[in-house]
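Yeah, one chain of the complex is gone here, protein chain that is, but the others are all in their spots.
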Amino acid sequence: MIAPPPSGPVPCARETALSLLDDMLRIRRMEEKCAELYGAGKIRGFLHLYIGEEAVATGAIHALEAEDNVVATYREHAHALLCGVGMDAIMAEMYGKREGCSRGRGGSMHLFDARARLYGGNAIVGGGLPLATGLALADRMQGIARVNACFFGEGAMAEGAFHEAVNLAALWQLPVLFCCENNLYAMGTALARSEAQTDLCAKAASYRLPTLSVDGMDVVAVHEGTCEAAAHVRAGKGPFFVEFRTYRFRAHSMFDAELYRDKREVEAWKTRGPIHTFSARLKQQGMLTEEQFLALDRGAGEEVARAVAFAEAGTWEPVEDLARDVHTPVVMP
Amino acid sequence: MIAPPPSGPVPCARETALSLLDDMLRIRRMEEKCAELYGAGKIRGFLHLYIGEEAVATGAIHALEAEDNVVATYREHAHALLCGVGMDAIMAEMYGKREGCSRGRGGSMHLFDARARLYGGNAIVGGGLPLATGLALADRMQGIARVNACFFGEGAMAEGAFHEAVNLAALWQLPVLFCCENNLYAMGTALARSEAQTDLCAKAASYRLPTLSVDGMDVVAVHEGTCEAAAHVRAGKGPFFVEFRTYRFRAHSMFDAELYRDKREVEAWKTRGPIHTFSARLKQQGMLTEEQFLALDRGAGEEVARAVAFAEAGTWEPVEDLARDVHTPVVMP
Amino acid sequence: MTRMSYREAMREAIRAAMREDARVFLMGEDVGRYGGTYAVSKGLLEEFGPERVRDAPLSELGFVGAGVGAALGGMRPIVEVMTVNFSLLALDQIVNSAATLRHMSGGQFSVPLVVRMATGAGRQLAAQHSHSLEGWYAHVPGLTVLAPATVADARGMLAAALADPDPVIVFEHVQLYNTEGDVAEGPVDIRRAAVRRAGTQVSLVTYGGSLPKTLEAAAMLAREGIDAEVVDLRVLRPLDLPTVLASVRKTRRAVVVDEAWKTGSLAAEIVARIAEEAFYDLDAAPARVCSEEVPIPYPKHLEDAALPQAEKIVAAARALFGKP
Partner (left out) sequence: MTRMSYREAMREAIRAAMREDARVFLMGEDVGRYGGTYAVSKGLLEEFGPERVRDAPLSELGFVGAGVGAALGGMRPIVEVMTVNFSLLALDQIVNSAATLRHMSGGQFSVPLVVRMATGAGRQLAAQHSHSLEGWYAHVPGLTVLAPATVADARGMLAAALADPDPVIVFEHVQLYNTEGDVAEGPVDIRRAAVRRAGTQVSLVTYGGSLPKTLEAAAMLAREGIDAEVVDLRVLRPLDLPTVLASVRKTRRAVVVDEAWKTGSLAAEIVARIAEEAFYDLDAAPARVCSEEVPIPYPKHLEDAALPQAEKIVAAARALFGKP
């Protein structure tokens, strides 16, 4: 059932390849630490890990430019990191510290960064879709050529919000890049139990926008596919839908007993793991040595350690400031 | 642009044909009277006329059986009448009289009849779609082989409710007959300005259910198409989507200045009017004489007159009973 | 000073805002070619074109959410939700996105969005088309909620709403569109309630579509020798309590009039605040005149019986004086 692991020569420059690998490693190590910190009670609330899906955010966001907008979900640590939110600000946010990228108010599900053009982190499934459509509308009306990339899970496609947002984007030919992270499950609900049409590209195509399905475990395939899709959107040709076929190796959140899937299925998908298959290919091609890999990994580990130290050293918002940022302070003339 | 009027021999028995014609006339005369009564202030609130679209409800509901369920919209006078709600009870409802089919509480947009299995009348666009899906679910779970026919306008297809309800019906293979009355406008919004995909069957097919598009101005085509679709649903083969291509000759409601469409477009569509084209075909075939037509028309007129008299003679719910029917009276043991 | 209808005032407000600021646009169902369900936007399509007077498909959640996104993206959208009844479909985007984005992002993102909607009953539109849910919106931190009850406020509040960097919801009662009144130039203050009729013996506190009925009740009370003050809340969130409390402290009696169903109405909040903060200043228990606890029925006599009416307000006020 499961496709063979990504293999064969990596069709991109070594520098690019190593940067993709590095970013996947940074995500992985950061999230492994998050899981640990959750166990230690340093991170609270809901925590949704992206482990196994790193190739998607990595390949896709590498295809974007600094001026592009990104809208993500509650499973957005990776997206935040690759959009350029510092790992220290992300970690501090998960701690709920004032130095966090959302001043500690949002936590894991609500990473925001105006400078990085990250419009969240949204804990309502499908909630980001109309938002991205609106951002794209603003761009179109202001004559800004920018890609508005909206990430969402395959589960979100059953929501009315998906239907309405995609129809608007296609109807008005807005610059939205719809990035569906199809990890086959919405919590414990398998795709076939949530969609009458499990071919997600066929479903999206019914809104008359171009679509593409790529192997979401192959970072280069993700990158190439997203480049193509983003070029279409950036050229003002309207929205584009990309399906990334991926898999989540961990539980949905820290509360999930994973009753709904077989351990063997998870193990089988792990053979397609984006980091080890990619590094193996690079090694095979002579683009990477084990030492180089370990150096990258060490670098990621060090960045994580620094981020944790930063978060630990962070400060708590004083309780007196509870009500700040409910409204924008208005300077009266 | 507009197709030629329905023509050619009518492929059904004379009795059936005359019954179809009779019902279209009954609807037409009833609604013409409603418009008049609205002008006279006897009917208030919103009034949405079906004039021009009579072939749809007539052909479709003739294809249903007495035990089938019907869910309709705020433009549902015709559906109520053909489901078997008496014209007098409909007219009394429009007056707001206690003898109305909803005891006067609902008015034009909320015709209900438990005996006729008419589950409304719904003033929320798209609101009836999940309801019909639920009725069908109840049938499936109880082993009842019944068609749940849900009427809605093409405008409703942009609503999230459509998306969610059709997906559920297709996913769970429920006995719903989705009847889309495509009259090309949602209030003043033309289909092409509301749907990225204007081929509604293509859109519906993306949920993986069978579809059919028929000429909604040709009562026989409507009838045949619906028979085919209903047979599929009744056989337990899951939901079916039918598009009826039709046109509304009157304003959206009594408040509409019709700024959004050209008078010539309306005139052109009137050449396809379901009553005169159908009676012309029947005459041509020798199935109908002008005298017979006039007799049917007179009969309809008389029924309308009786209904108006009934409504006029109806009584007002006493104000003391304002709060009745908010909850079901419970007989305590 | 110009005389015009509430509908015209609203239209002029939109027109002026769109002329002044290229970022402002109007989006909603049938705002363009149809001319607006309540004809508010009639003529604007011709002046500003279909990009800025944007007809939206029947997708309340989608286009309200798109309004939030467009506001984030630098525009100043005015989103028209045809009526409050349909706004239930869009509530998630208003409550979970518009109202919370600034706070959740630690102050990085403001949402300068204006959502206009028609509200209220009285036109025999029955149970699904007659809601008064202003109080729900007034419950949500992060939102500002306005209820222009006069033509001047219809003309003046929009500019202030657009100048607000955060989301503002504007409620236009369907019964007000045809009312006429005078307007002056320039934006009006959207922080304060207004005393629409000065009086000394009882405070009638209300907002939106109930203001005309309340003023009528005050006139009736005057003929009975009871001098009522009428306070128009104007801003439903944040409430201007000082104005309300000052009035009640003066008159020592209060009747709150609200077209919502009584239980859980905004009127409950006003009564609660009066009880909490002016308890020792009252000569009588505060009272409410609200809608009966029933989905609004279609026939006129039942609809009238379900809604607040001048007579009921008069009776409630009279009862505070121990009169039958």
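Letters are used for the chains, namely A, B and C, taken in the order the chains are written, and counting of residues starts over at 1 for each.
Just so it is clear, a residue touches a chain if its C-beta (ideal position, glycine included) is under 8 Å from a C-beta of that chain, and two chains touch if they have at least 3 such contacts.
None of these values were measured; they are calculated from a predicted model.
Novice: Specify the shown partners of the omitted chain in the complete complex.
Specialist: A, B, C
Novice: Check the options A:C101, A:A156 or A:V242 and report the residue that touches the missing chain.
Specialist: Result: among the candidates, A:A156 touches the missing chain.
Novice: So which of A:L131, A:A186, A:V233 or A:A307 would be touching the chain we can't see?
Specialist: Residue touching the chain left out of view: A:A186.
Novice: Of the residues B:A35, B:A138, B:L212 or B:A280, which one touches the chain left out of the display?
Specialist: Considering all chains, including the one not shown, the answer is B:A138.
Novice: Hey, which of A:M1, A:A40 or A:V319 is the one touching the hidden chain?
Specialist: Only one of A:M1, A:A40 or A:V319 touches the chain omitted from view, namely A:V319.
Novice: For review purposes, identify every residue of chain C that touches the missing chain, sorted by number.
Specialist: With respect to the unshown chain, the touching residues of chain C are 61, 85-86, 88-89, 91-92, 95-96, 99-100, 103-104, 126-128, 131, 135-136, 138-142, 237-239, 260-261, 263-269, 271-272, 274-277, 279-280, 282, 284-288, 293-295, 297.
Novice: Could I get the residues of chain A that touch the absent chain, sorted low to high?
Specialist: Considering the whole complex, chain A reaches the absent chain at 44-46, 96-97, 104-107, 109-110, 122-127, 155-156, 158-161, 186-190, 193-195, 255-257, 259-260, 316-317, 319, 322-323, 326.
Novice: Name every residue on chain B in touch with the hidden partner chain.
Specialist: Residues 69, 100-106, 110, 112-114, 119-124, 127, 129-139, 141-142, 160-161, 163-165, 167-168, 171, 324-328, 330 of chain B touch the chain absent from view.
Everything below uses one rule, namely that only the chains that are shown with their structure count from here on.
Novice: Nearest whole angstrom, what separates the Cα centre of chain B from the Cα centre of chain C?
Specialist: The computed centroid separation for chain B versus chain C comes out at 36 Å.
Novice: What is the distance, in whole Å, between the centres of chain A and chain C, each centre taken as the mean of its C-alpha atoms?
Specialist: Measuring from centre to centre gives 41 Å for this pair.
Novice: I'd like the Å distance between the centres of chain A and chain B, where a centre is the mean of that chain's Cα atoms.
Specialist: 46
Novice: Which positions in chain A touch two or more other chains at once?
Specialist: 160-161, 163-164, 167, 171
Novice: Which chain C residues touch at least two other chains?
Specialist: Those would be 57, 59, 61-62.
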